[in-house]
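All protein chains of the complex are present and in place, except for one that has been dropped.
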Amino acid sequence: MSEAATPVLRSQRVQRRARAALGICAAIAVLAFYPFILPRALNFGVSLVLFAALATAWDLIGGWAGQLSLGHAAFVGLGAYTFTLLQRAQVPMWLALLAAVAACVLLAAVWGFITFRLRGAYFALASIAVAEVLRIVSNNWSSLTGGPEGVSLQDLPPLFGLDLYDRRVEFYLGLALLFVALMSALYVAGSRAGFYLEAIREDQDSAMALGVNPLRVKLVAFCASAALTSLGGCLYGIYLSFFEPQGVYALDLSIQLVLMSIVGGMGTITGPALGALVLLAFQEGFRNLLQQRSLLIYGIVIVLVVRYAPDGLSGRVLRLYRRLWPWPSRSPSAS
Amino acid sequence: MDLIGFVQTVASGVLTGGVYAMVGIGLSLIFGVMRIVNFAHGEFMAVGMYIAFALFRSFHLDPYLSLVVVAPAGFLLGAFVERVLLAPIQNAAEHSLILMTVGVGLILSNSLLLIFGAHPETIYTSYSTRTVAIGPVTLSVPLLVSFALTVIVVAGLFLVLTRTDLGRAIRAAAQNRDAAELQGVDTRFVQTAVFGIGIVLSMAAGVLLLPALYVFPTVGGIFTLKAFVVTVLGGMGSIVGAIWGGLLLGIVESVGAGLGATGYRDAFGLIAFLLVLLVRPQGLFGSSHV
Amino acid sequence: MRLRLFAIAALLLCASRPASPADPIRLGVITSRSGSFATFGAMEVAGYNVAAAEINEKGGVLGRPIELLIEDDASNQNAGLAAAEKLAGQNVPVILGAFASSITKPLAGYLSRLKVPLVNTNSADTSITKPGSPYVFRVGQTTDAYADASFDLIKSFPDLKTVAVLVSNDALGHSTEASVREKCKKLGYEIVGAQAYDRGLTDFRPTLNGFKSAHPDVVALSSYEEDAATLLRQAKEVSLSPKMFIAVGATGYALPQFITGAGDAAEYVFSASPWRPEAKFPGAQDLYKRLVKELNAEPSHHAAKSYGGLLAVAEAIKKAGSTDREAIRKALREVKLMTAFGPVSFEDKNGFKNQNPAPSLLIQVQKGKFVVVWPKEVASGKPAYPTPPWEKRRESN
Partner (left out) sequence: MAVALSVRQLRRDFGGVRAVDGVDFDVGQGEIVGLIGPNGAGKTTLFNLVSGYLRPTRGTISLFGEDVTGLSPFRLARRGVSRTFQVVRPFPRLTVLENVMVGAFLRERALRSAEGEAMRVLALLGMERRAHEPASALTQAARKRLEIAKALSLRPRLLLLDEVVSGLNESEVAATIEIIRRVREGGVTIVIVEHILKVIMGLSDRVVVLDHGKKIAEGLPVTVAQDPQVVAAYLGSDDA
């Protein structure tokens, strides 16, 4: 093809993606010093990187593909339970991790297959039901799961000589997961897969006319999201070292992930991670002040964002930026 | 379980199922006309319960009588939410609409939490624990009354839908919004009205359950989920389907619990829900729309 | 922008760094001031505040006043852990908390690793002190203690033979059921029915009907407050008439809301209860009054337990003679107090570690009021037995 000869205006997406790649590397590099800068806020640090990774994973299906999952806690819980129960049964750690991922991918495949064929809100409806069924089963199947008292994971063999209960070790594991999640988002943003996901989100019929197989594309994205989320679930299990069905399968947990993505911007590379940072810092900073009002404020934030800033806060910022530097005359120095 | 116990169990399942049906009808009506799944449906119901509770506590107003206050309040609240929050984004992507209702639900339940506290509240009326015996089967008076009122409300709804201009407009809009608009139906108004009516049904169901149950600010979540189950069992958008779906859910839960799997009671409905999605997504009871 | 946000977050966190240790002894408290356990968190805070005021009125500990650093866990495990790290960073010698077992357990693991003593006052899960950790102490009674008291009463009526169990499907319910099963096995009672129900909403009628055909002598219960009243109302509806209703899991049935919610259906119901103001412990009535004043509302036993917990911590600091964590941990095991809540000490017994072996009270609703009926030394009345069948009660109405 003669494409090399024609000077092509690079799509903004490519530029945005390059910028995001730089931003991710810089952010990960900065975060790598976190345990040295804030050695007394490691719990916050672990939950920050962990939730940033989970929100980014959620966004693969929720933001990019527009399939609103209100049940991602199902993967957090199933991952955490599979890993923990296998660890307690002395299964090697890598195998337990693999099993956790496999279980979640299988769940995603079945659940996606049932609901993605249907138009409309069925996926969102079913997402709540799936997490709820898992919660009820874990709650009642005491001989396997420990029932409502939950399971504890107090002894884990060291990983490459590192104590897994050391918050610093957990932090770097979480950071690694965040890196992987962000890289997945980066890949999606600049690949055929990402275009297909967005096309499905924007208009599924139109996407099909262009050769996109919606069921397949959504399933792949959902499975990828589930796999990342299950790894996050394993780490969450280690971090808590004790958990119960009520906690890991909670609707609140799922909603938190959604909220982080909304606040940061659904379907953006770094938005969900940014949303996690904003939300968690807000929560931690005002923990003693907000008290009962935090969920109310979440609700108000959701309503306001959906109403006035449907692209999320980062989308809002982006648009402001575009208004200041309109389309054709984008100055390269603006970034 | 012996035979009498079984009959007793089915009977109380039917009575509870009637109220589930009313919650489901509201959800289904809203979906049928507006294509919006109201994720705040149960939370509206909780609001209804608290209004009745507050009236009872402050003025000793009988909870059933408080329907007179709750119904118009529900209509206004629903119409307000529709006009101010849903109408402006009605052409937005589906996930935005869902999120909006999720947000509304969070606001409602947490406002209740701030106003009334997390503490569960019960009202105790003279008939709270009264029963009537039909042969060897005893039935709860509050549940019987609730069921009877449900029947009346639903019958009223059917009359409105079939005998009034508004009802005809609603049915036309449910079948095809564009076509209805061409025939001169003010679909904007119809949508507001439908959301209002749907919320009235949900809040009325809350009031009817109050004498038999208790209320706490997050009770709505449970009922939102039940309403989903009811409507999916019956077919999204189908009112008749929602009635059968409600009764079926009531009986399934009741019999399941009576057979000794109390802990899994909520799972029965949800598993049925997922199975229906897999096998018969249009619902078990055909597609007799609005 | 990313960097700037990061810096803001860092500032937010740095702002809460501890100042240099001042005159008062600062103790850490983690409880639920918001979220689903907020009601109970408020009770705990009231108990701690009343105890702190009482200690400070008497001149404090080691000549220094006590100051409480109260952190909200927002009824959430993550926030609880963050709160623990913050308090540990402020060099508190001891942390008291949390309310919910689900939050206490991750805290227990975390603080044991940091070697910070954790004194829990209200969490119910057996596993907190069994097997337990050298750094974790519990003031509140276990379900074993509730079952001990309940079966002491049951044993005293030799006509009782069969038991049906209905518990909430959560940690407390399950451990109650386990305790009841163990007792029944040991003492030779037959279990004719056992069910767990999901919290939330509920139609108990099918389950109660199932029980009815098994004709149990005793119906043993454990439910949270919202379900307690509903359950008894529905028992009345379906005419489930055992000789005794007894709430072994001390929860909803021991709260005043049970009486207002269930009305006359609450009559005759026994319940284990960690504490009542009517119990004849020294200063119980006085504690009750102070709690009412602090809360501006009816206090629950949770407040009393927290009160006892803080007194025990103060006593341990006194015994240790310092605010060193290890010294306090060792001293906590020496504490033997009689308080307005009841006795407080921490012992290793029956597989438990650092568990307060205080016995549970049994109370009964009589004419719309709670009466302490067991143990006899502190009782304020006698048990009313047997429970008349519902039909008889209706006639008398």
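All chains are identified by letter, namely A, B and C, in their written order; residue positions are counted from 1 within each chain.
In the analysis below, contacts are C-beta pairs under 8 Å (C-beta built on N, C-alpha and C of every residue); 3 or more make two chains touch, one makes a residue touch a chain.
The structure presented is a predicted model; accordingly, all values stated were derived computationally and were not measured.
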Omitted chain - touching chains that are shown: A
Candidate in contact with the missing chain, chosen from A:Asp59, A:Glu149 or A:Glu198: A:Glu198
Omitted-chain contact residue, chosen from A:Val151, A:Ala207 or A:Leu231: A:Ala207
Chain A residues touching the omitted chain (full complex): 1, 3, 6, 8-14, 190-192, 195-196, 198-199, 202-203, 205-214, 311, 327-328
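The rule is simple: only the chains that are shown with their structure count from here on.
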Chains touching both chain A and chain B, listed by label: C
Separation of mean Cα positions, chain C and chain B [Å, integer]: 37
For chain B, residues contacting two or more additional chains: 263, 266
Residue list for chain A, restricted to those that touch at least two other chains: 136, 139-140, 292-293
List of chain B residues in touch with chain A within their complex: 35, 37, 39, 85, 88-89, 92-96, 98-100, 102-111, 113-114, 221, 225, 228-229, 232, 236, 263-264, 266-267, 270-271, 273-274, 277-278, 281
Chain A-touching residues of chain C, taken from the complex the two chains share: 1-3, 5-6, 8-10, 12-14, 17, 33-35, 38, 70-72, 74, 77-79, 81-86, 89, 101-102, 105-106, 108-110, 113, 125-127, 169-171, 173-175, 196, 198
Residue ranges of chain A in contact with chain B within the complex: 62, 66-68, 70, 114-115, 117-118, 120-122, 124-126, 128-130, 132-133, 136-137, 139-140, 201-202, 251, 255, 258, 262, 266, 292-293, 295-296, 298-303, 306-307, 310
